[in-house]
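First, the structure itself, so that you have it in front of you.
The complex is shown incomplete by one protein chain, all other protein chains being positioned as in the whole.
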Amino acid sequence: MMATVIEFIVAALLLAGAAFALVGSIGLARLPDFFQRLHGPTKATTLGVGCTVLASAFYFSWLEGGISLHELLIVMFLFITAPVSAHTVARAALHRHVKTSSRTRGEPWKH
Amino acid sequence: MAARSWLPHPNLTLFLFIVWVLLMNTLSVGVVLLGALLAWWLPSITRAFWPEVPHVNSGWKLFRFMLLVLGDIVHANMVAFRLILGPTRKLHPAWIEMPIDLDDPFAVTVLASTISLTPGTVTVEVGRGHHKLLIHALNAEDPDALVAHLKARYETRIKEIFE
Partner (left out) sequence: MIAAVIPVALAMMSLALLLNLFRLLRGPEITDRILALDTMYINSIALIVLYGIQQGSDLIFEAAMLIAVMGFLGTVAVAKYLLRGDIIE
């Protein structure tokens, strides 16, 4: 019984993780300008990896009959670093005057 | 003051200890002892690098804030699912300037990171003197409402926790 429940949780987390990562990458590939593309990887991909790694933590805890939580370190690290790398790349783009799509409203630094 | 000198940075000590135990992935006596020693010793010798220790008013509130953000991240991704897979013509990208009234640099960092991780917004630039953030939103039909939402949901809570 317990095994079925854990197997179900792991399978669901794996699928959700892969789906989030895929959607993040689709966003990176198809959105029209750089700043819009930035949104896919920072959120969806990070959460996707988070789900996958969480699935791994569940799976190995169950497989080895103990508590295996060191995968959480990766999640923790990714959730702390994702906003930082997004921020630095975005600043670099801003300083290089990367074009935004004409639909983008408001450019506060211009007035 | 006496407590300060032998334990200069209690939160960092706790954090280092947790990271050490997770990295070792066991909870044996040796790991706990060495972890405790390192977690106490490292903040002491790196004290000079930490100009000011972030002050946490309430650990319980911080924990609840983290749960709130985690929930919002999941919710934000459901929304992003729809935005990314839907037609790009329907998106309303916008640059938004958000005034902030936090003073502590660490609190500003937490706010900026939280905004980057949640609903369709990325913090691009922190203004000089930490008075405003420049945010890019993927889909903001009403920028003012978005700013009000971010302020009410995150900034007030962060202000309560860190200031």
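All chains are identified by letter, namely A and B, in their written order; residue positions are counted from 1 within each chain.
Throughout what follows, a residue touches a chain if its C-beta (ideal position, glycine included) is under 8 Å from a C-beta of that chain, and two chains touch if they have at least 3 such contacts.
Bear in mind that the values here come from a model prediction, so they are computed numbers and not experimental data.
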| item | value |
| --- | --- |
| Chain A residues that touch the omitted chain in the full complex | 7-8, 10-11, 14-15, 17-19, 21-22, 24-26, 28-29, 34, 37-38, 40-41, 45-46, 48-49, 52-53, 55-56, 59-60, 63-64, 68, 70-71, 73-74, 77-78, 81-82, 84-85, 88-89, 91-93, 95-99 |
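What we mean here is this: only the chains that are shown with their structure count from here on.
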| item | value |
| --- | --- |
| In the complex, chain B residues that touch chain A | 19, 22-25, 73-74, 76-77, 80-81, 84-85, 88, 91-97, 112-114, 116-118, 120, 122-125, 134, 136, 138, 143 |
| Residues of chain A that touch chain B when the two form their complex | 20, 23-24, 26-27, 30-33, 35-36, 38-40, 42-44, 46-47, 68-70, 72-73, 79-80, 82-84, 86-87, 90-91, 94, 100-101, 103-109 |
